[in-house]
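What follows is a structure written as structure tokens; I'll ask about it next.
All protein chains but one are shown at their positions in the complex.
Our next item is subunit A:
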Amino acid sequence: MSIGHTLLGLLEAGPRHGYDLKRTFDETFGHDKPLHYGQVYSTMSRLLKNGLVEVDGVESGGGPERKRYAITEAGVTDVQRWLATPEKPEPYLQSTLYTKVVLALLTHRDAAEILDAQRAEHLRMMRMLTDRKRKGDLADQLICDHALFHLEADLRWLELTAARLDRLAREVRPA
């Protein structure tokens, strides 16, 4: 996720102070990964330098968190472009898992066991998310559902790979 674009988007809704930005970010997107203040300052100074935000006022007391930021015209254009550009669909976990499976086969380890252990781990996580969804509000549900669909896709890949281990072994092991 692009923190710069996310903070910019929050600013498009209205000018905010640094501490207010962090708080809103954490509440809206930060569920298990709150921003550090340092990330907010470094991001804001980059956005300032690029002319995407401007300082709209400073509270007495000074310090970077006292500055009030507003989005510029260029900033709005940037948010628009980011929102309109689809994310690259990347197979993020498969490459690691694939590497593990192939290495297991090459070293004559039990690849099925590795897949089963991963499968159990995936389901454990899916249970946790389902539980959180059950107890949460709509925002929780949407966030958890996204993660659940991705984990499900991984899990289907794990099952398919488990069913094809013999063939994969023949292909990766030198005759």
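Note that a contact is a pair of C-beta atoms (placed from the backbone, for glycine too) under 8 Å apart; a residue touches a chain by one contact, two chains touch by 3 or more; residues count from 1.
By definition in this document, contacts and distances are computed from a predicted model.
For the omitted chain of this complex, the UniProt record lists the protein as "ABC transporter ATP-binding protein", which is one of "Acyl-CoA dehydrogenase", "Nickel import system permease protein NikB", "Fe-S cluster assembly ATPase SufC" or "ABC transporter ATP-binding protein".
Summary of contacts with the chain left out: across A:Val102, A:Leu155 or A:Leu168, the touching residue is A:Leu155. The hidden chain makes contact, of the residues A:Ile3, A:Val102, A:Met126 or A:Leu165, with A:Met126.
Only one of A:Leu103, A:Ala117 or A:Ala139 touches the chain withheld from this view, namely A:Ala117. For subunit A, the residues in touch with the chain missing from this view are 116-117, 119-123, 126-127, 129-130, 134, 148-149, 151-152, 155-156, 159, 163.
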